[in-house]
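Taking it in order: structure first as structure tokens, then the write-up.
Missing here: one protein chain of the complex. Every other protein chain is in place.
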Amino acid sequence: MCGIFGIYSFSNKDVARKIYYGLYALQHRGQEGAGIVVSDGTEFHSHKGLGLVPEVFNNENINLLKGYIGIGHVRYSTTGGSVIENCQPFIVNSSLGNLAIAHNGDIVNSHIIKKELEKQGHIFTSSTDSEVLAHLIVKELLKTKDIIQSISNVSKDLIGAYSLIILYNNTLIAVRDPKGFKPLCIGKDDDNYYISSESCGLDVVDAELVRDVNPGEIVTINKDGIESCYVSDNISPKNASTCMFEYVYFARPDSVIDGISVYNVRRNIGKILAKEEPCDADIVSPVPDSGITSAIGYSEELDIPYYEGLIKNRYVGRTFILPTQEERNLAVRLKLNPVKSILKDKKVVLIDDSIVRGTTSKRIVDMVRKAGAKEVHLRIGSPKIISPCFYGIDMPTKEELIASSKSVDEIREFINADSLGYLSIEGLIKAIGRKNLCLACVSGNYPTDISLKFKK
Amino acid sequence: MCGIFGIYSFSNKDVARKIYYGLYALQHRGQEGAGIVVSDGTEFHSHKGLGLVPEVFNNENINLLKGYIGIGHVRYSTTGGSVIENCQPFIVNSSLGNLAIAHNGDIVNSHIIKKELEKQGHIFTSSTDSEVLAHLIVKELLKTKDIIQSISNVSKDLIGAYSLIILYNNTLIAVRDPKGFKPLCIGKDDDNYYISSESCGLDVVDAELVRDVNPGEIVTINKDGIESCYVSDNISPKNASTCMFEYVYFARPDSVIDGISVYNVRRNIGKILAKEEPCDADIVSPVPDSGITSAIGYSEELDIPYYEGLIKNRYVGRTFILPTQEERNLAVRLKLNPVKSILKDKKVVLIDDSIVRGTTSKRIVDMVRKAGAKEVHLRIGSPKIISPCFYGIDMPTKEELIASSKSVDEIREFINADSLGYLSIEGLIKAIGRKNLCLACVSGNYPTDISLKFKK
Amino acid sequence: MCGIFGIYSFSNKDVARKIYYGLYALQHRGQEGAGIVVSDGTEFHSHKGLGLVPEVFNNENINLLKGYIGIGHVRYSTTGGSVIENCQPFIVNSSLGNLAIAHNGDIVNSHIIKKELEKQGHIFTSSTDSEVLAHLIVKELLKTKDIIQSISNVSKDLIGAYSLIILYNNTLIAVRDPKGFKPLCIGKDDDNYYISSESCGLDVVDAELVRDVNPGEIVTINKDGIESCYVSDNISPKNASTCMFEYVYFARPDSVIDGISVYNVRRNIGKILAKEEPCDADIVSPVPDSGITSAIGYSEELDIPYYEGLIKNRYVGRTFILPTQEERNLAVRLKLNPVKSILKDKKVVLIDDSIVRGTTSKRIVDMVRKAGAKEVHLRIGSPKIISPCFYGIDMPTKEELIASSKSVDEIREFINADSLGYLSIEGLIKAIGRKNLCLACVSGNYPTDISLKFKK
Partner (left out) sequence: MCGIFGIYSFSNKDVARKIYYGLYALQHRGQEGAGIVVSDGTEFHSHKGLGLVPEVFNNENINLLKGYIGIGHVRYSTTGGSVIENCQPFIVNSSLGNLAIAHNGDIVNSHIIKKELEKQGHIFTSSTDSEVLAHLIVKELLKTKDIIQSISNVSKDLIGAYSLIILYNNTLIAVRDPKGFKPLCIGKDDDNYYISSESCGLDVVDAELVRDVNPGEIVTINKDGIESCYVSDNISPKNASTCMFEYVYFARPDSVIDGISVYNVRRNIGKILAKEEPCDADIVSPVPDSGITSAIGYSEELDIPYYEGLIKNRYVGRTFILPTQEERNLAVRLKLNPVKSILKDKKVVLIDDSIVRGTTSKRIVDMVRKAGAKEVHLRIGSPKIISPCFYGIDMPTKEELIASSKSVDEIREFINADSLGYLSIEGLIKAIGRKNLCLACVSGNYPTDISLKFKK
């Protein structure tokens, strides 16, 4: 999970501020760090930092970023120490010019490729896939002297997920892997072409959504305009496997991915879930924020009143003083508070988007009970998560995924709910309205070879 | 608008961390600054700063705040430069001991009192009402030698709104003005008594809501327990005039004020608004976040589907780079984005909590239209705001209040809506379920003399 | 110890930046905090903060300080927590206008006065003498309606040291106590009058030193020009008792105080010390920085070569990681390092300005011995410090002053020097060239009543 954004200004205007706004709209895709690189035609200028977009950038440093082509990145908060060295875009200098890469996704075999390159004398300074990609591309470039050919060649060695925006000298390039795991779209206004992880990034700069970058497509934008080609001949959108969790959870509801409104998907999920797993409850209540839209759909379908039984503290940020061991439940209370007047003596059905470890669900069910609910039922807007993701979503190990080893009823017992129901895989496909999805985490069937992930 | 919180620990444990959690839950009442003062029985220790609660406090400075009685304050962001000198609680030293005050509300005649005190030789270092209150109380204290008598005497001179928590030597005191303008409640657990602006502050520390502080009541907590008295004999809850906007907009929906659930009020508002100002629309959509609950009630009453047609960027904070003049619309777009797939070709009724100047409403209506809505109707969950507030709510002047000079139809024309409807005053009273409210801003009838406000 | 600076611009130009430069030159008088207050003729604007002048001020906040009259302050680092509330200038609002005070010195009876004022209902928010002064002046002002009369009246009650710069509405006022404990001088250029703690503050803004403010003098500068009067009739410069340590240690050597060059005094001290306490050494070496000029004089007088045997780390600041208990000697080594090639096998006479507790001298003598010196002699450019200062110099208690209870030979033994010699009181008077000095700390004779200091 990361967000990427790029602009090519045909009128040669500075683009850094617009990239800043674009990243602002993509902030939900990553809060750990942010960076912008622009080219003024001869030189690259960049600024990166740890924190939210408005914490990293200010008028002073934005104004120093003079350039009419540029790319930006917001980095997802992962476990372990966050260091500025891992912030993107990643910039390298080669004998054929400067190259900057912004990457969203995980490449399954990057550690194998890195080891191979190291044997050949390549030297790495960060622990990111982006640096591996940069090395591969520059290595090819020295052979082919052609950036598009190089990207195309490199892609043949890559297994996994990569939506890329590349700034190479005076050219802006967008690449989406052949499986189209992660979203990437093209925008336009009178002066500029845009590339954005999600269409909500285009809305904020008042650009028009032209279309999505196709799986396996390389889009090139330079002074001659926009061009397209594919990393190989045998690519078909039918074979795509776009991450279903983009629709279920990650993407902003106001985004449209591959022609499908994320909002509509979430609403559909609620309706289908209601048909598959109805509940004789007095009220439907979402676990905010991710369960809200599905809960409305669920309520509508079953004609059970929708109530906001849990209130989220809008100011809960990343930096509150960590509660000590005995204050763990406090951490949940700081974030969510039940509305007793709603819940008291009611049969409540809670709607959440997913269950990972089960511990948070357990705390929430407990909180709703303590607030006076007579019964607490839980309905989940996605199937059981049974396998980890290797394409860019931060998940615990298989052992920690509660659904990998427990039945629905065992999970229900663990979280202490009166009943528990998940959306079926078929229901999910129907809600999204497309079949070419990556369902690895809920089916265990990975759309690419993942054996290399475990090779050392 | 400010939030206040206090604790007395009978088991003599440090209270600063719990005050921190309480202020965290009251953060919606003020984001400009925060402060905590504690007493260890002999000395006061304090820390204040500008910014959000988790920005002002960290483990290091919280650990330095040793003391078993304490009060805290979150300050509302007002226009003009924010300076640390105005942060509360306000602490003073007198010959009879130390006194700290945390204040929520505006005192109409404080400038007159201040001038009078200045003539008598009093000297002020901040521009806050709290300092004026501190001077008055200490002045009385030198006469009466009794803190409760002093507070009682002082209250006779005060016109306006004041919910106070006072730390005087080893005593914690809560005061609510005779009109009960601002909320204030009492909580309890095995070890502590609590005072909080709203009951959601008690929930976060797992304390039980005992009751509200009554209008005109002085609650005293010390080693001998809790006691209560009134600032004068002729006070009756019937004569209270509690700010109706606490229910409509300010308070957190999970709070209960004077026995009435804020959430229920907002839901009722939607229902009554639906009856008073129905609309033949395809969908009901809230202006997030403040219009959400009323929109659900509106939708339920009229059986029009509820859709989230505008998505709010959850990361919009206080510190983004200010857009230049020509980028004003961008500022709204950074905050709200329409979901075109929902709005396209629809007759949309938008629900918002209030209209102040009208300019933001105009931009939102425009945004919804551009997103493809066929018709845009606006319904407001409160009556027309025609008069400024003198009791603590930051409002523009009467001239800037669009409803002070324009009819509903003129306002509708200004904001370019297809229709516009406000909740009636009677509807509002019915929704809240109590009559003893301050309705000054919507009726022009002020519950206290306000002539002094204009005296120089 | 603090530094104060003020400007009145007759050409109505903004003065904040020049005050910033003046405070920069007075930085040696205080590093804990800094502040500037200016008046634009109707309003005061101020900025204060903890830290060095260039840390507190930047172009942005300096530019906001619009005003043609202004005063500034640098605060001395004292023991205990430093808090922004104690930073000066101290600003108060009264019914007769705004008043800001910048104060250098300690008022012996301020705690008595404060207690008295508290009994009368005055309320204090800081623990500074400046606030007490402000209250006294405003109290008088309400009676007399005349600022100069008020200052004059107030001064009758004050015992101790006070060099003040006061900004009252549109008037700049400089006051020096009748004993002239602390320096204060007047400067001038084509556009402005200046007041500064030391003449080096005038040099930096290229102003001409007009003269010192006389003991007991009140200098008033407003649109009508500059005027002078005295706090009482029976004041004579002969009765002054200016702090001798200003010449010996505090003031910058390029300053001129009461017509006497500080540099020359320090040089003289070395020469007279050489006559009084000669030494048969191979080299003379200063303890940098304060012993340098006297060491040169000492070397010159005895014709013993001058060598810099100890090198000071120029980057030692206030913020290095505190060494643990066992690393105490490291703290001295971080600051000072011996030059072995100079000291090896030499008879060394070290020159320092004073001995307070004796522990640092002991460490330095030890360090020089370890570096190979054959003999280590110590000569001190001031008499034995036997009594604490009550006029503004931060000193330990009498018990901690090593010379209060030990003879010269006992001190010599404690610090492990081969010989030890102090400048005599007569020698000091001769070196400075004036008799009207405060010698309390070396003679025990206080020029004012100090009994109130010990009254509670």
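For clarity, chains are labelled A, B and C in written order, and residue numbers in each chain start from 1.
Everything below uses one rule, namely that contacts are C-beta pairs under 8 Å (C-beta built on N, C-alpha and C of every residue); 3 or more make two chains touch, one makes a residue touch a chain.
In this text, all values refer to a predicted model and were calculated from it rather than measured experimentally.
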Note: the excluded chain touches shown chains A, C
Which residue among C:Glu32, C:Glu85, C:Asp177 or C:Asp203 touches the omitted chain? C:Asp203
Taking the entire complex into account, which one of C:Cys87, C:Val248 or C:Ile296 touches the absent chain? C:Ile296
For the chain left out of this view, which of C:His28, C:His111 or C:Lys188 touches it? C:His28
Consider the whole complex, including the chain that is not shown, and state which of A:Val138, A:Val231 or A:Ala371 touches that chain. A:Val138
Where the missing chain touches subunit A, by residue: 84, 90-95, 115, 118-125, 134-135, 138-139, 142
It is residues of subunit C that touch the chain not shown, namely 17, 20-21, 24-25, 27-28, 31, 52-55, 57-59, 62, 200, 203-206, 252-254, 256, 261, 263-264, 267, 289, 292-293, 296, 300, 305-308, 311, 313-317, 319-321, 329-330, 333-334, 337-342
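Keep this in mind: only the chains that are shown with their structure count from here on.
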Show me the overlap between the contact partners of subunit A and those of subunit B. none
Averaging C-alpha coordinates per chain, one finds the centres of subunit A and subunit B separated by a number of Å equal to 37
Inter-centroid spacing, subunit C versus subunit A (mean Cα positions, whole Å): 61
Among the residues of subunit C, which are close enough to touch at least two other chains? none
